[in-house]
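Note that one protein chain of the assembly has been removed; the remaining protein chains are unaltered in position.
Now for subunit A:
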Amino acid sequence: MSEASARHRPAVAMVLSLLFAGLGQLYNRRYIKGIVFIVIEAAFLITFYNFLNIGLWGLVTLGEIPMLDHSIFLLIQGLVSVIIIAFAVALHIANIIDARNDARRRQRGEPAPSLIESCRNAWDRGFPYIFVTPGLVMLLFIVVLPLLFMVSLAFTDYNLYHSPPRHLLNWVGFENFKNLVSIPIWKSTFFSVLSWTIVWTVVATTMQIALGLFLALLVNDPRIKFKRFIRTVLILPWAVPAFVTILVFAAMFNDKFGAINREVLSLFGLSIPWMTDPFWTKVALILIQTWLGFPFVFALFTGVLQSISRDWYEAADIDGATRWQKFKSITLPHVLYATAPLLIMQYAGNFNNFNIIYLFNDGGPAVRGQNAGGTDILISWVYDLTFTTNNYNMAAAISLIIGLIVSGFAIYQFRRTRSFKEEGNI
């Protein structure tokens, strides 16, 4: 080991790289690499300095002069700046780690890899990043950035009376959340919408799962013939686009000239106010969602049922188990274990099932004493607040609450997920 390399200090390389990318690499005598890094960092700073500067200023102040500063654009620029800075920091850290590794290698007196070798190394190790980057960038700007924007709005006073460019927005802290549970009209609306959302999620989803399971068991019975045909018909509601069927149902359930009242219930001398009485609208919604949702569960369960080994049932027969016992101890655990994540997704899906609520009756009928319709669930209420009454701040606050509830579903999924245990092997 030569004296020069023994005196080479990784700490120095790290500090130099921390100051400006590439300096540590120069200290390591990796001149080409160092110059490339310096050029990249300089280019980054020159290109983005102004953008980031204004962005961060805008994010903190949301603008200072009405009509000139547009708070919303400033907010978005600020969020984009935060994302860009996060990326830059990550790259910078990678550059520091790289400087340290090279310095250590040099300290041990290992020869520096040739240019071609180091290119190949970079290619091999950087490869997954190249694959991930295009999708990740899209994801960041199309999914993550809008969600961050929504979260930010929940802490501003952005509504019809406070909207740019005439007015500047202000950060108001938790004001919106406080109003949601303290101002009477918001409070009563929020709690009635929330409770209906929960009832809707639990009842509609459970009904579609129960019906799907029941039908899957019936059709799976060995005595039943024409299985393929029956299965195809039972899957039809899934195959037809939901927005078409929901609109068709909306017409069929029409109070005056809908087919349900005119052609079916008139046989029994009944006429039910499907669209004007909140209770009956809710019943209709649950029935329709069951119709729409059971085929997916049915198809899923049919697949799982066929994969349960016959041995289990034969063993149970020998022990003299009744049909109910076999169902309870063999079929149900198998089916539920194999499909639990997808079933949870069904609950999460219905919790945010905007389409059916909006298309069937637009959340109506209207109800006295609250600013949401009688069948509005949280997400359709958010839509109304955003696009009809322009209460952006309240809509964002409620969205955030939806997000928290939905994360509950997500946490459950995490705990079941096994694929984290398998690691990539390169």
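As a convention for this text, contacts are C-beta pairs under 8 Å (C-beta built on N, C-alpha and C of every residue); 3 or more make two chains touch, one makes a residue touch a chain; residues count from 1.
Everything below uses one rule, namely that contacts and distances are computed from a predicted model.
UniProt records the chain missing from this view under the protein name "Maltose/maltodextrin transport system permease", selected from "ATP-binding cassette domain-containing protein", "Heme exporter protein B", "Maltose/maltodextrin transport system permease" or "Transporter".
Of A:76, A:99, A:285 or A:394, it is A:76 that touches the chain left out of the display. Which of A:81, A:159, A:245 or A:281 touches the hidden chain is settled by the complete complex: it is A:245. When the whole complex is considered, the residue among A:147, A:185 or A:332 that touches the unshown chain is A:147. Mapped onto subunit A, the footprint of the missing chain covers residues 72-73, 76, 94, 124-125, 127-129, 131-132, 134-136, 138-139, 141-147, 149-150, 153, 215, 218-219, 221, 223-224, 230, 232-245, 247-249, 251-252, 254, 256-257, 259, 263, 291, 299-300, 302-304, 338-339, 341-342, 348, 352, 354-355, 358, 379, 382-383, 386-387, 392, 395, 399, 402-403, 406-407, 409-410, 413-414, 417-420, 422-426.
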